[in-house]
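A single protein chain has been omitted from the complex, and every remaining protein chain is retained in its original position.
Think of it as A, B and C in the order they're written, each chain with its own count starting at 1.
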Amino acid sequence: MPVQPTIVGNAVLVVIDIQKSAFMDDKAGIPIMPGYRANMERARGVVDAAHGAGIPVVFIQEIHRRDMVDYGRELDGTEDVHCMEGEPGTPPAFEEMGRLPGDYFIHKRRYSAFFGTELEILLKGLKAQTLILIGGLTDVCVHYTFADGHQNDYYCRVIADCVGGSSLAAHEASLRAMEYLQTGAVLTADQIMAELGGRSAAAA
Amino acid sequence: MPVQPTIVGNAVLVVIDIQKSAFMDDKAGIPIMPGYRANMERARGVVDAAHGAGIPVVFIQEIHRRDMVDYGRELDGTEDVHCMEGEPGTPPAFEEMGRLPGDYFIHKRRYSAFFGTELEILLKGLKAQTLILIGGLTDVCVHYTFADGHQNDYYCRVIADCVGGSSLAAHEASLRAMEYLQTGAVLTADQIMAELGGRSAAAA
Amino acid sequence: MPVQPTIVGNAVLVVIDIQKSAFMDDKAGIPIMPGYRANMERARGVVDAAHGAGIPVVFIQEIHRRDMVDYGRELDGTEDVHCMEGEPGTPPAFEEMGRLPGDYFIHKRRYSAFFGTELEILLKGLKAQTLILIGGLTDVCVHYTFADGHQNDYYCRVIADCVGGSSLAAHEASLRAMEYLQTGAVLTADQIMAELGGRSAAAA
Partner (left out) sequence: MPVQPTIVGNAVLVVIDIQKSAFMDDKAGIPIMPGYRANMERARGVVDAAHGAGIPVVFIQEIHRRDMVDYGRELDGTEDVHCMEGEPGTPPAFEEMGRLPGDYFIHKRRYSAFFGTELEILLKGLKAQTLILIGGLTDVCVHYTFADGHQNDYYCRVIADCVGGSSLAAHEASLRAMEYLQTGAVLTADQIMAELGGRSAAAA
C-alpha cells in the first residue's frame, strides 16, 4: 500500500539514457539484460502518455568527450568505453521516443542525472514534485538518479517494464531498493499510462 | 582481477552510521539483516588498523531534528522514524569503535555522506584519493555514499564483512553493484587489515 | 521600485556568522568596518521580530578545525586564521541574539552558508521562498550566501544596518551588488521589522 499518491503536485517524466545504441545490435561497452530493447520500445508509450497529459518530458543523455577527460572512475569497473561523443549509438533516441519540440534535453557525464547537471535548476523552474523515471540502466543511472531525486525531496516513481538493467538480477535488486525508499514507487507502464490518461481526461 | 590497486594515493576510512543503536537490542525504525551486529563489531578492527597505519578516520552520523523538518522523503518507504536527535541509539558508537582524538566527525541528514555535508571539503583538505567504507546500511547509506564517492572520482572500497544491510539479499545485491562500479572494490576485513598493516610496517 | 514583494511565501531569517567575537574587542584575523558592532547589536531586534512573527530563524556559524585541514584557500588573502574551534570568539552569539529553543543551527567551513552544508535541505523542509539575511561580513559570507540563495531561486533580502563589512567601501559595494541581483533586496531594520510586525498582527 503506497504511503503517498502516485503523483503529487506537478509531475515530470525523466527519460534516462535511451540513446540510439538501445536500438542497435551492438551495445559495446555496457552489459544489458535480456528484454532490454523491448522495455525501451515500451517506454515510447509512456512518453506519448506524458505528452497527452501535458506533463513535461526531460531527455537525459550520457555522453563523454573523445579525449576521455570526463570518464572519471567509470572505466574502473564492468563497463568499458561507452557513450562517446561522435559514436553512432550515442545520440538520444529522439525519433524512436517521439520527442516533441517543447521537450527538454540535458546531457550528463556521470550516472545520476543530478550530478554535475542543470536538472535541479530545471525541476525547480517547472515546480516539479514528482519524477517518473524510464530508461537505463535500472541498476546504474536510473537507480542513482532515483536516489538523488529522493534525497532532493522529490516523489520518485520508476516504471519497471520501461527500464532495463545490466542483468536481470541487478535490475530486480534495484527495483526493490527503490521500492524500499518510497513505497509504491515501482509501477508498470499500464499503471502509469492509466494514471496519466486520467489526468489527461480531467484536463480536457 | 582489480583494474586499480587497492589503495591509490592517500586513503581515508569512512565509518558510516555506526551508532549506539547498532549495539542495542531494539533497532526500531530500520530493518537489519542477520549478523548485522557481528559485522559492526568486526568493524572495530578496521578502525584500529587505520589508526595504526596513520590513515584519517571520518565518523559519519545520520541524525534528524526532533521537529522532523529534515526527514525529507525518508519516511515514505520501509524505514520508520530513525536516528532522531536525543534518542539513545542515535549518538555515534565512538567508544565501541575506539575513536581517537584526531578522528573527524560529520553528521548528515540524508543517506549519502556527501549529500548536504562538508565531506567533500574535508576529503579535499586531506588530499584523499581512496575511500574505505564500513558501516551501514550496505544497501542504503553505504551504497549511496559509494556511488557519490565514485562519481566524485574517488577510488572506493567497501569491506563486505564490516557492513550490514536491511536484508541479506539487499546487502549482497549492493555489494555486487559496488563491484560493478569498481572492480576489486569489495574486500574483507582481513584483506584491508593486511593492506593497512603493510603500510604501517613500511612507514615504521 | 521592487519587482517583487518584500516577502514571498514562507520567509526564513538567516543569521550569518554573528559569533562571540562580534562582541569582543579583539577581532583577530578578520578586518571590520567602523560601526560593525553596532550593526550586530541592532540585528537582535530583527531576530526578536522574526520570533514574534513565527518566522524560522537559522543561525549559521563559521568554524574551522584546529588541525586547519578545512581552511581551503581562506588564508591566501586578507583574512588570517579565524573562527577556529575552541577559541573564545568562535561560538555563536546565542545569548546576545536571544536565541530560542526552536531556532535552527548550522555550521559551515566556507563563506557561503549553502556551500558544503545542509542549508538547502533545511530550507526545502521549511518550504521557504524568501531569505532574510543579517550578520557578517557583508562583502564575504553575506554576499556569497545571497548569491547562492539567488541562484537557488530564493527571494533574498539583506538588512543593510544589520550587516557589517570588512570596510565601509566593501560593505556598500556588496549591498549594491545584491540590489543589482534583486531590486528591493536591500532594506533597513526598521523596514523589515515593520513588515514582520504586520505579519505578526495579521496572524494574531
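Methods note: contacts are C-beta pairs under 8 Å (C-beta built on N, C-alpha and C of every residue); 3 or more make two chains touch, one makes a residue touch a chain.
Treat the numbers as computed from the prediction; the structure is a model and nothing was measured.
Although one chain is not drawn, the whole complex shows that of A:Arg110, A:His143 or A:Arg199 it is A:Arg110 that touches it. Among C:Ala147, C:Val163 or C:Ile192, the one in contact with the hidden chain is C:Ala147. Mapped onto chain A, the interface with the missing chain covers residues 65, 67, 69-72, 102, 104, 108-110, 116-122, 124-126.
Summarising the interface, chain C meets the missing chain with residues 3-4, 72-73, 75-79, 110-112, 115, 139-140, 143-144, 147-148, 150-156, 166, 169-170, 173-174, 176-177, 179-183, 185.
Everything that follows uses one rule, which is that only the chains that are shown with their structure count from here on.
In this structure chain B contacts its sequence twin chain C using mostly the same residue numbers, the overlap exceeding half. Innermost chain of the displayed assembly, by C-alpha centre distance to the whole-protein C-alpha centre, is B. A straight line joining the Cα centres of chain A and chain B is 28 Å long.
Touching two or more other chains at once are residues 152-153 of chain A.
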